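Presented below is the structure to which this report refers.
The complex is shown incomplete by one protein chain, all other protein chains being positioned as in the whole.
Presenting chain A:
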Amino acid sequence: MARMKLRKLEEYLQGVDGFEKPKILLEQYPTPSHIASCMLFDIQSKYDDLENKLVADLGSGSGMLSIGAFLLGAQFTVGFELDSDAIEIFRNNVADMELPAIDCVQCDVIRDLTIDSWDNVFDTVVMNPPFGTKHNAGMDMRFLESAVRLSNQSIYSLHKTSTRDYISKKTKEWSVTGEVVAKLRYNIDSLYKFHKKSSVDIEVDFWKFDSSNKNI
């Protein structure tokens, strides 16, 4: 059961500012508010994994998923983000909406979160990691590894459909179970939203992982 209607959630999330100048190297695609709201609404209404939970948002960017998690009743959310410009936008978004139960920590999700201090802390991890293309090869899996360490229960994440088999194999090695709960088309070039040919749709899987029996 979700405390807010999907339409209302999406309305709020449309008010969340995105990146001013997305950085290619960090693969900063903002999570579209429509995708973020559908994803979060499912996490709460189908799996009851936000309300009253301690939630982490890895690579939190402008804070779209952190803010949405709060709106659906997360008790406390911590966003982890590397980039100072993204953090500035996150800070403004959280301040504008006067949200008291969201923190942000500036750190390297890959390097700083694979030490043990945050291990098993979070009930739920949500993330829209870099897809791990070109310069960032493998980055998506390294984010997932951090997520598995941090969580004690559920992880929700977006990954390119083309990586599905690899993710299944890798998560099995960590004794983490996972399933694709939705398939979506992700328009990564919203700057060109009025020019259909210039925007690229990529096929993305919405994954749900259970890390409660993990071995990592």
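Note that in this section a contact is a pair of C-beta atoms (placed from the backbone, for glycine too) under 8 Å apart; a residue touches a chain by one contact, two chains touch by 3 or more; residues count from 1.
One rule holds for everything that comes next: contacts and distances are computed from a predicted model.
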Omitted chain, identified by the protein name its UniProt record gives, among "Dolichol-phosphate mannosyltransferase subunit 1", "Eukaryotic translation initiation factor 3 subunit C", "Multifunctional methyltransferase subunit TRM112-like protein" or "thioredoxin-disulfide reductase (NADPH)": "Multifunctional methyltransferase subunit TRM112-like protein"
Residue of A:Cys38, A:Val105, A:Met141 or A:Val180 in touch with the missing chain, whole complex considered: A:Val105
Omitted-chain contact residue, chosen from A:Cys38, A:Leu82 or A:Ile202: A:Leu82
Candidates A:Cys38, A:Met97, A:Val121 or A:Ala182 - the one touching the absent chain: A:Val121
In chain A, positions touching the absent partner: 52, 54, 75-76, 78, 82, 87, 91, 100-101, 103-108, 111-112, 115-118, 120-121
